[in-house]
Each structure stands twice: as structure tokens, then as C-alpha cells.
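Would you mind keeping the following structure in view while I ask a few things?
Excluded from the complex is one protein chain; the other protein chains are retained at their positions.
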Amino acid sequence: MAFGPHLLLATLEGLVSAAVLSLTALGLSLVFGVMRIVNVAHGEFFMLGAVLAWAIASTLGGHPALGFFAALVLSPLIVGAIAWASERLVLSRLNYDPEATIVATIGLLYIIQQLALTFYGPEARPVAPPFSYRLSLPWFGYSAYKLSVVAAAIVLLLSVWLVLTRTKIGLVMRATQYDRETAQAFAIPVERVYAGVFALGAMLAAIAAVLIVPISQAHYLMGQDPLLLSFIVVIIGGLGSLRGTLVAALLIGLSDGIVSMFFSPTLAKMIATLLVAMVLVFRPQGLFGATQR
Amino acid sequence: MKPLLTTSGLSRRFGGLRAVDDVDFTLMPGEIRGIIGPNGAGKTTFVSLLCGRILPSTGTVMFDGADITGLPAFRRVRRGIAYTFQITSVFAKLSAYDNVALPVQRRLSDSRSTASIRSGVMGALERTGLADRASMPAGELAYGHQRLLEVAMGLALKPRLLILDEPTQGLSDGEIENFIDLVRDIARDATVLIIEHNMPVVMQLAGRITVFDAGRILAEGTPHEIRADLRVQDAYLGTQHG
Partner (left out) sequence: MRDIAPARFYALHLAVIAVLFALNFLLPAYHHGLMARILVLAVFAMGYNMLFGYAGLLSLGHSMFFAAGLYGAGLAVVHLGWGAPPAFAAGLACGAVLSLVIGLLSLRTSGVAFMIVTMMFAQVFYLAILYFAPWTGGDQGLVVPRQARVLTIGDQPFDLADPQVRYLTALALFAAVLLACLALVRSRYGRVLVAIRENEERTTMLGYDTFSNKLAAVVVSGTICAAAGAAYALLFGYVGSNFAGVQYSILPLLWVLVGGAATTLGPLLGTLTMYYVIDVASGYTTAYLLVVGVVLILLVLFFPKGILGSVRQRWLGWLP
């Protein structure tokens, strides 16, 4: 293949990973923004979403689209319920102390990962895409499903943005983010908001995972890379800034897709991680984030 | 006599707010200087600029003839500027002894003996009347004693300039009496800068008083002059004494 088409292919692949990454990172960013905690188990919610998608689709059988869409609805709901429960049972009792929360979510990470290994096993398993149409471009054929993932992500991101900026729920969330005590004084049920945000964050990761399983298979260790990449996105975009998160997801997703097509993935990851660490050290408000108050 | 501390054109903005606005200030050695002013007048910001907890937007701070504007806080402390916090911030889990040992061992870093630390610590604790409570965890001391421990920690640095930020806040009348004696005692070998809301305390202690309002110096003079100053009465005293 010539360089031009090769680059086009890499860009398309990059767009798909950017779409999935922006959903996952948005979940992490929401949780950090509103609750001021870092959820290290975020990647495991992603993995759980994918594993549940396989379980649901393989239980239902029938046409692939039936299983897939059932998974797209049920899997995030189940993951959300698990996240909600762990927030109520563990995080709320830690009073959201940042360090204790990180330790607790590390514990959660190990628990979810090991339960997945025990009940799902070490194999990687695929979920059939709901449709298998291929677009024929002049140089290569490209899966229409992958493009629909990009479209779905855009729709989802837009709706999250609308909810955050245009609805009462969004207002309540922003008020809680701005000042927890004042929000309480205005009779905002801060506890419910926190549990809801934590569940929402996990659900976004789960949706992203369901979208990606037809492309890359479900595996019990698949949560590690999305966690690291989401961290990178949230840090570069500025902790807690939604717009920054989206820009950074696009940047990282695209460059990850393009770079890993031309370079050794280990080297690419190494350099990317080092650069991000340096961003945190020398520009903690992120590359795009405004200085926080 | 050369001034111990001068500021010229000292300003600090937070966003659009000028917390401290173009302040020229001079402090002579041996003084007890009071700083008063309504809430939000910029008093705490001003002394924070002096001791380096925050850096100025513009202007300079000179201490003992040297420009210390860009010096980090710990270096200013080593040059002899001690600051006691407005909100009590003793090390609650450490004993009163250990709290005072921290500044003493810092000052004595050249001498290695435990005995000299001990005598330094007990000296500061005795001056503040806390010697019998040396082994208590600081967090379990009564509030008034915690305020005194703050002062003992400041004293233990053997400062040339001791900045006290609202030291009598929350103290009983009896404790305030003792406190006034303590400050007079300290002032025999250090210059004292004291932010205080309690007017009788300032009037009794201070040789001169500087009045802040809206980030600027409104007036400066002896307690007598300040009491007579009409602008001060308008801005501050008037509202307080009806």
C-alpha cells in the first residue's frame, strides 16, 4: 500500500480509538471533576462492560444485532449498578479522602479483575458486530461498523454535553462540583449526586467497551490500557475540564492509532507516558485547561 | 537608626481584587507595631507578603538592609522573620516538647548536643508557662495553651521580627492579661508586628499603629493619634464604638 492510503487507514483506526477513548476518559473526568477523586478501577469497569457484553450476546444467541443491542443496554446498566453499590458501600464511608479512595479503588480493581478471571476465564472472546457491511474505498475495504462506532460516540458525547449544560441534573452536578457544602445548603442531595456521577462514569466506560468488543475481543486484562490512556487524556486535557478531555482524547486517540502503526507500540507507549508525566510535573493544569481556582 | 523592615510599592492582586495595593511601610528595630483594620482590609495578606508565604505582584520588601522580595519563606525565617499563624496550626499529634524542638533544632543545626536542644525548648516553654505540659500531645492542650504554644514556637526561633496574627483571638480575659505581659517581655529583644482585632490590647501594647483599609495604609501613628484620627473613626473605630 502507498503511503497516502496507509496514512488514511491509520487515521481511520485512530478515529475509532479516539471515539472509544473519549467516552472512557469522559467517565473518568466526570468522576474526578465532580467528586475530586481518582478512580483507579475505571479500567475494570471498561473490562466488565466488554465481558458482560460477551456474556449477554452469547446467552441470547440469534441474530448478532439482537445480542449486541441487548448488551449495549444491559451491560452499562449492570456496570452502573455495581459502581453505584461500591460507591455507597466503600467510597462514601471513606469520606472521599483522596488517598484512601485511591487505595480502595486499587482494591476494587483487583477484586473485579480476579472475579472476571475466575468466572470468565483467561481467553479472549469476540462479540459479533451487529452488521458486517464493508465500505469499499478505492485502496482498501473498511468496516462500516467501525465508522458507526465513531458516529455513536459523537451522539453520546453530544448528549452528555447537553445533559451537563442544559438540564437541571447538569446544573446540580456543576453546583456540587463547585462547592460541596454550599450545594448541601441548597438542599442538593450531594450523596445521591456522588453515587449517580460515579455510576455514570462507570457506565460511560462500559458503553465504550461494548462498542469496541466487536472490533477487539473481550479479555480480563483489557482494562489496563484504557485506564492509562484515560489518565493521559484527563491529565493533558486538564483535570476536570470536559472540553479539554475531548480535545485530548482526539489528539491521543489519533496519534496512538497513527504512531502505533509506524513504530513499536512499546516505544510509543513509553514516550507517551513519559511526556504525560512531564506535563503533570511542569504544567499541572494540563495543556488546554485553564488554571483551576 | 536604620529601619529593620521596609516595603515600597508592595502590591498583591488576586484576580481583579487588589488585596494589598501599593503599600510603603517602615518598621524600626525594637518597636511593637500594631496593625488594625476592618475585615478584608488586607492585613493578613500584607504580613504574608512580609514572611514569604505569598509572593507580591509588584513592589519590594527589604529586611535589615537586604532585598528579600524573591526569597522563599524558609530563608526569610532563617534571617529572623517568624510568623505565628492566625488559625492555630500546632502539630497536633506531636508533644508540646517536639513542637518547640522543631524550631530549636533548626536554629541549632550546627551544635549537635541533645542537652542544648532541651534547654532551648524548656526555655521557650517556661516563658510561655507551658513547661509542665511539655509531654502532652499538642492537640490535647486547651485552646489558649495551643495559642501560647504557637508563640513559644515563634520564640524558639529567636526571631528579630516576630509577626503575631490575631494572637488573642479566642482567649479569655485572664489569658489576655498574661499574653500582654508575654509580648512586652518578647519585645525586649525582638521587634514585634501584631495584627489584632481587640482594640484595648493594641492600644496597650503598640508603640505605633498602622491602619489598613481596602489594601492601603489609611493612617499611621501613636495609639493616641490613631484614636483621634477622624478617617480612622469613620472607617473602623467609629463602627466599633458606635
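Each chain carries a letter (A and B) given by its place in the written order, and its residues are counted from 1.
By our rule, contacts are C-beta pairs under 8 Å (C-beta built on N, C-alpha and C of every residue); 3 or more make two chains touch, one makes a residue touch a chain.
All values reported here derive from a predicted model rather than from experimental measurement.
Asker: Specify the residue from the set A:V31, A:A218 or A:V276 that touches the hidden chain.
Answerer: Touches the omitted chain: A:V276.
Asker: Consider the whole complex, including the chain that is not shown, and state which of A:P5, A:P189 or A:P284 touches that chain.
Answerer: Here the residue in touch with the unshown chain is A:P284.
Asker: Just name the one of B:F25, B:F63, B:Y97 or B:F212 that touches the chain not displayed here.
Answerer: Per the contact definition at the top, the residue touching the missing chain is B:Y97.
Asker: Extract the touching residues of chain B with respect to the undisplayed chain.
Answerer: 51, 53, 72-74, 77-78, 82-83, 85, 89-95, 97-98, 101-103, 105-107, 117, 135, 153, 157
Asker: What is the set of chain A residues that contact the non-displayed chain in the whole complex?
Answerer: Residues touching the hidden chain, for chain A, are 38, 90, 93-94, 98-100, 102-104, 106-111, 113-115, 117-118, 228, 231, 235, 264, 266-267, 269-270, 273-274, 276-278, 280-282, 284.
What we mean here is this: only the chains that are shown with their structure count from here on.
Asker: What's the distance between the Cα centroids of chain A and chain B, rounded to whole Å?
Answerer: So the centroids are 51 Å from each other.
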